[in-house]
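Note that one protein chain of the assembly has been removed; the remaining protein chains are unaltered in position.
Up next, chain A:
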Amino acid sequence: MVLSAADKSNVKAFWDKIGSHAGDYGAEALERTFCCFPTTKTYFHHFDLSHGSAQVKAHGQKVADALTQAVAHINDLPNALSALSDLHAYKLRVDPVNFKLLSHCLLVTLACHHPAEFTPAVHASLDKFFSAVSTVLTSKYR
């Protein structure tokens, strides 16, 4: 699965549009993930997961910042995400299935907040982008 020039352009344009809201959307996507897929909470048993939690807000910002970096380096994701890839492989060891769950909830969040921009073509590009990021983050698992 390869990101085409059109995919990259769609993702960059969309991410520019969301600007400083990325952090809020990261937090909302996490909240949706925990709510819809309770098994994902097993990785955050040490967090306060109640609505509006400061820890979830902060973690959402972290996830968003990483995605912003990924967008900025969309032509070389493996290098740009190398440290995060190590982290997920050797320390966090989040089962790969969970990246699909968070990616889905990111799409849902973005669809909610940006209906005009969330066209079918952009939906496809974003899904491919999150899939590419997930692949890099799990690439060193074994």
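Simple rule for what comes next: a contact is a pair of C-beta atoms (placed from the backbone, for glycine too) under 8 Å apart; a residue touches a chain by one contact, two chains touch by 3 or more; residues count from 1.
Assume contacts and distances are computed from a predicted model.
A.B. asks: According to its UniProt record, what is the protein name of the omitted chain, chosen from "Cell cycle control protein", "Septin 9a isoform X5", "Hemoglobin subunit beta" or "Actin-related protein 2/3 complex subunit"?
C.D. replies: Going by UniProt, the chain not displayed is called "Hemoglobin subunit beta".
A.B. asks: In the whole complex, not just what's shown, which of A:H21, A:H104 or A:K140 touches the removed chain?
C.D. replies: Hidden-chain contact among the options goes to A:H104.
A.B. asks: Of A:C36, A:A72 or A:L92, which one is in contact with the hidden chain?
C.D. replies: Result: among the candidates, A:C36 touches the missing chain.
A.B. asks: List the chain A residues touching the unshown chain?
C.D. replies: 28, 31-32, 35-37, 104-105, 107-109, 111-113, 115, 118-121, 123-124, 127
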